[in-house]
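Here the complex is missing one protein chain, while the rest keep their positions.
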C-alpha cells in the first residue's frame, strides 16, 4: 500500500499518461480479439465499403474513455461514449469527430448499448479509487456472441461484474460467449511509449528534488510533501502509518 | 412529352443541378417534418450532447443521394447511404465524413434500415426514366411512428410504394403513421439558387447557339442535335414523332 | 414568477439543454423559412457546386450560438459568429470548422453583417435575464428582402427590436420584407429529444432528493436550497416572497 | 489453378473486397505485433500527448494500400504511402487526411522509409499476378530492431524478400530483429465482414445466372464467359486446358 | 520553340508537377505581398479570433487552381474557386474543405469576386497554350487598394490584362493600386521540391529509354515519339520543322 502524488485538484498527474496509453491501446486490443481465431465474432472494426463497421461503446468519458474514443473514431467505427458529467460530454461533443455520439449514462442507456455493441470498453475509473460497477453478469446475456469487453478499469477492480485480472501472456477468457480482456498494467506492453510518457510527467519533480533537496521541495510543494511515504527511516504519511500500525513522523505534516 | 439533352455517356447534364438542389434540400425538409407540430416524431436531427442524433437512411448514392448524405452528415446525424454500384460506394467512402456508412443495397439491408431510420430519403432515380420501387407498403409497418420519408424520386414516379405527388402548399400526408413528403419540383422553392444552378449548365449551350446558329451547332454537337424536338415547323426527333404519330424530319438525323 | 436552479457559477444547468436544442433547431427553421413558399428569398443554405451558399450570421457565441454555428457549418454555408468575449471567440476558433468566422461584436460589425446575411440567428441571451437588444428596426432596412431572422432570445424578450412572440402554429411574420421567426419554447417541437435532454440534467437532483429527502439535500447543496420556492405551505425564497408581498420562511436561509 | 473473373479493364472485382479487408486489417495487426510481448518494439501506434506516434510506411497505393493508409491515419500516426502512379498519388493527396504523405516510390525513397518506419505494410500486389519485390533481405538491417512488417502481398508471393507464408495460428516469425506477419488469407479472421463484402460483389452475377442460365449470361457478358473454367464436363478455358494438358471446348470461345 | 511530351489525352505530364508547385506557392506569395512593407494592404490571410480572414479568389480549378485553393483553405481564409467545367467543380466540392466555395465562372461572377477579394490567383492556363484573358484593366479599378494579384498563367501570357513577366529578384509592380506578382518560372525558387517533383515524372521515361534505346521506345510509345524534336541531326517533329522552315525526317512519323 502506498500513497500517490496528487495535485491540489485531487488529480494524480503521474498516472494520467498510463490512462492515456491504456485508453488508446484498448481499441487495438478490441480489434484483435474480435478476430475469429481469437474467439471474437469475426468482424472488422472499420468495415469496408458496402459493409457496416463495428459498434463500439465506451463506458466513461474521462482520460481513458476519451483516448479510446479518439482511436475508435479513427477506425471509422460507430462509436458511443457514455458519461454522467454533462460538462464533459459537451466538451467531447466539441472536439470529437462526428462518428462519436456523446450519451448521458444511465442504466437504461448502458443496457441498450450492450445489445448493439461489438466492442465495449470499460473506462469508468478514478485512479486510486475502486471503480464503480456498470455491467452486471446478467447484462452479458444481452450481448452478441463473440463480442468483446476490454475492462481498462481492472487495475481498480474493474467496472464489469465478470472481470478478473489477466496477464499479457494469457490476456482473455470467455463468459457467456463474451470475450473478456482484463490485462492489468496494459501500458507495460508498449514500454517504449509508456516510459517516455511517464518521464515527461515525473521529470519536472525529479529535477526540482535533485536541485533543491527533498526537504526544501516538500516545504514548497504540497503535492510532493503529501506523496512522501517514507523518509530517513520514518513513516511520514499518516494514512500509511495507520495502515501498518506504525508511528507517523510529523516532519512533513505542516503541508 | 419531350426529349432532354443527353451527353454521350447518357447523362442529362441540364438536370444534374436540379438533382443536387433536391438532394440537399431533402434533409432540411426531413428536419422540419420530423417536428411534432408537423406530425413527425419530435426528434432533432443532430441530437444534443447526451442525447443520440437521428438515424437517416439515403436510398441511392447517385447525385441526389450523395448531396443528401453530405448535408445529413453536417447535422452530425447517423447516416447510411445505400447503392448497388460498388465503385460508387468506394468513392463515397473516400470523400464522405466518418458518420456516413456506405452500404450495399439489397432487400434485406433496406428493410433493416427502415426499422432504425427516423428519416428516409428516396434518392434512387435516373432522370428521364421510371424510378425503381424499393419500399413496399408493408415495409412501412416496420418503421417507427412519426418517422419521415422524403421521396425525391417522385418526379420519376417515386421509389416508395405509397408515394403520390404533393405540392409546396400541401407537401405532406400520412400513411401507416409515416409522414410522406413527395413534392414535385422541389427546387422551385429555392428559385434563386436553382435558377443560377440551371443557368450555369445551360449558358454554354446558349452562347454556342447564339454565336453560330442552331444548325451549325447541331452539326458539330450530337447532344444538341439529339435534343432538338421541333425545328422550323417540323418534328425533328424520331421518338417524339412516333409518340405523336407525326412525320419526322431528317434534318438532324445524321447525328 | 419563479426562481430557477443556479449553480455556484451562476449558470442555470437545467436550462442549458433547452438552449442547445433551440440553437441547433434555429438553423433548420432558417433553412425552411428561406424557401420561397414560406416567403423567404428562395435560397438553399448550402448552395450547390457552382452556386454560392447562404451567408449566416449568429449573434452571440454562448450555448445557443455555438450550437447554431455547428449546424450551420454542416450545411457548408458561410457562417459568422459574433461575441464580445474574446476568450470565448478563441475557444470557438479552436473547435469550429473553417467555414465559421469568429468576429468581435460591435455595432459596426453587426450592421455590416446584416447587409450580407441571408439568415440571422439572434442568440444573445442569458437564461433568466432580459436579452440585450442588438438589432434596431432601422437596421432591418439594410437587410436583403426575403432574408430571415430567427430570434432564439425571444423567451427573454428577444434581441431584435422587431421581435414579438409567435407560436408553432403561426411561427412567422414579416417586417420590412424580413421574415421573423420568434417561436417561444422552440424545443417543444422536438419533444422526444428535449425530454431526454432535460431528464439527463434533472435526474441526478431527483435521485438525490428521492434518496435523502429534500431537507437533507437542501442542507448540503446550495444550488438546491436556493431553488426551493415553496415548501410545506411556506414561501422559502426571499425574492419570490418579496414579489408577492408574502412572508418568507427562514427554513433554507442559511444556504 | 483457376482463372478468376476479370472485368474489361482487367480488374478482378470479386477480389477487391478481400484487398479492402486485408488492407484495413493490416494496421490492427501491426499495432498488435508492435507490442513487446509479441516481440515488437513496444511502441503505441498513435503515441500519447507528449510522445511521438509511430511511423508507418505503406508500400503501394492501390486498394490494399489506400485502405491501410486510411486506418493508419485514424491512429494519428505519421503515415507515408508510396506508389509509382502519379495520378493515383494525386487522388490520394486529395482524399487522405493531412498526416498521410504521398511519396513517389523509387529505390532510394523505399530505403529511406525503412530506416524511419516502425511498421511497414507491403501492399504492392496485383491480384492474380506475382507481386514485385521491393525490399531485399539486406534492407532489413536498416530497420529498427522490433519493427514490424505486414506483407499483405503474401498471397501473390510477397513483396518482401524475407516473407514466407504463415497462418492465423502461428502468424509471425523474426528475421534480422524484424517481426514478419505474412498470414495468407488474412480476411478469413474477420469472416463476418468478409462474407458480406464478398456477397455484395458476387450477388449481381449470381442473380443474373439464376434468372437466365449460365449459357445465356455467358453470351452477353465477356467477364463471365472468360471466368468459366469447367462446364458440363469440359474444360472451357484455354489457359486452364493448357496447364493441365487437356482439350479445350470452344463453347464460350466467341467471347 | 519546342514540342513537349503529351499523353494520349493531350495532357502534358512533365509539366503537371510545375503547375502543382506554382499553385501551392502562389498563396505564400500572396500572403507575403499583402504585407504593408511589400505595398500590400496589410492584412493577414487567416485573420485572428475576432477579426475576419482575407478573401481569396482563385480563377481556374485545374491543377494550379486546385493546389492554390488547398493551401488557401489551410490558412482558414474565405476562398472561392471559379471554373466553367461543372464536372470539375463537383469533384472539387467533394474534396475541398468547407471554406472553399466552388463557383461557375462567368463575367459577372469574376467581377463580383474582384470587388471582394484581397488576393486573386490567376490560374487559368493550359500548359502549352495561350492563357485566356479573364481580367481587363478596367476591372482592376473595382479592386481594393493594396490587394494582390498572383498571375500563375504568366508563362502562357497571363490571364490578367495588366500582367507582364517579372523575376524573383524584382517580383512585383503596381497598377491601379493593385500589387502584381507575375514571376515566370515560379518553381525555380523552391528548387529542392521542384527537382524531386520533376524527376518523379521523368524518371519512368528515362529508365525506359536507357534500357531499350530511344528508337525502340519511340516505336512503342506515341507520347515519346511525338515529343522527339531532333534526332541524329535531323528535325523529326513536323511542327518544329515547319516553324523553322527545315525538312522533317519521317523517322518517327508512323506514330
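So that you can tell them apart, the chains are marked A, B, C, D and E in the order they are listed, and the count of residues begins at 1 in each.
Definition applied: a contact is a pair of C-beta atoms (placed from the backbone, for glycine too) under 8 Å apart; a residue touches a chain by one contact, two chains touch by 3 or more.
Note that the coordinates shown come from a computational prediction; the quantities given were computed from them, not determined experimentally.
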Touching the absent chain when the full complex is considered, from D:73, D:117, D:190 or D:227: D:73
Per the touch definition above, residue among E:20, E:93 or E:155 touching the missing chain: E:20
Residue touching the undisplayed chain, where the options are D:68, D:103 or D:218: D:103
Interface residues of chain C (partner: the chain not displayed): 84, 86, 94-95, 104, 106
Where the unshown chain meets chain D, residue by residue: 47, 49-53, 73, 76, 78, 80, 86, 89-90, 92-93, 97-99, 101-104
Chain not shown, touching residues in chain E: 17, 20-21, 24-25, 28-29, 31-32, 34-37, 41-51, 67, 70-71, 73-76, 168-169, 188-194, 196-197, 200
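Note that in this section only the chains that are shown with their structure count from here on.
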Contact-pair overlap exceeding half with B-E, pair selected from D-E, A-D or A-B: D-E
Interface with more contacting C-beta pairs, comparing B-D to A-D: A-D
Where chain B and chain C are represented by their mean Cα positions, the distance between them in whole Å: 35
Where chain C and chain E are represented by their mean Cα positions, the distance between them in whole Å: 48
Junction residues of chain C - those touching two or more other chains: 47, 49-51, 73, 76, 196, 200
Contact graph of the chains (line, ring, star, complete, other): other
